[in-house]
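Let me begin by handing over the structure; questions about it come next.
Note that one protein chain of the assembly has been removed; the remaining protein chains are unaltered in position.
Take a look at subunit A:
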Amino acid sequence: MLKHLYDTDCVTWSPQGKLFQVEYAMEAVKQGSICLGLKSNDFVVLCSLKRQPSELAGYQEKQFKIDDHMAIAIAGLTADARVLCKYMRTECLEYKYTYESHHPVGRLVFKVAEKSQHKTQSGAKRPYGVGLLVAGIDPNGVHLFETCPSGNYYEYKCQAIGSRSQAARTYFESWFHLFEKSTLEQLILHGLSALKKAIMEDEELNERNVEVGILGKNQKFIHLNAQELKDYIVKLETFNANAQIQQE
């Protein structure tokens, strides 16, 4: 394939109608470690698998609070994620300063998407190499969005991005019809179950490499602490999604 003829910069189309630089940027997202999000009527839960560059190193954080009512989980280039995170936090602060209320979630995602698109239409720029899962609450309800380097954004009931995320998405496809009415605990356990599907055979979930963040209508964004994570991972052993169906 003569890809190399058309992939030098963002301002070159391929004959098949593709922008290869943008597609390569989306690859960077797929290389990042998995993060997923799922929502019920009242809560959004973000779960991520943290990578440890070496035994000596700490684990790379993947979830960041944007405002009390909004948080993101990242997959891809962490440095690019920091830029977008800072932008989102600044926008939220400005909105709060001007209007004394929370920045509507969809609107901020739209702004991030606009910013991302801008980078795909210039000879001198490159797209952001990070995908975000944006969890947020606003008067319109509970939201989960995904943003792409291409500048597209989508709203989801549940979504997983990053390495081996297809396995998590397959889990979601089987069980997402239960999420709407799930309790917070069930939602977290579903999230961790999906995460478990996506780890390698020799890996295991523990309180160091898992990050869980929750956000609710009356719950500001918080991370679960190490003890809570341990408890949930233990509960995961006996968690049976089937049991939830029988309950309803």
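As a working rule, a contact is a pair of C-beta atoms (placed from the backbone, for glycine too) under 8 Å apart; a residue touches a chain by one contact, two chains touch by 3 or more; residues count from 1.
Definition applied: contacts and distances are computed from a predicted model.
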Candidate names "DNA topoisomerase 6 subunit B", "Elongator complex protein 4", "Proteasome subunit beta" or "Prefoldin subunit 6"; UniProt protein name, chain not shown: "Proteasome subunit beta"
Of A:Glu91, A:Asp138, A:Glu207 or A:Glu228, which one is in contact with the hidden chain? A:Asp138
Could you tell which one of A:Lys3, A:Arg82 or A:Arg107 touches the chain left off the display? A:Arg107
Of A:Ser54, A:Thr98, A:Asn218 or A:Thr238, the residue that touches the missing chain is A:Thr98
Quickly run down the residues of subunit A that touch the omitted chain. 97-101, 104, 106-107, 110, 138-140
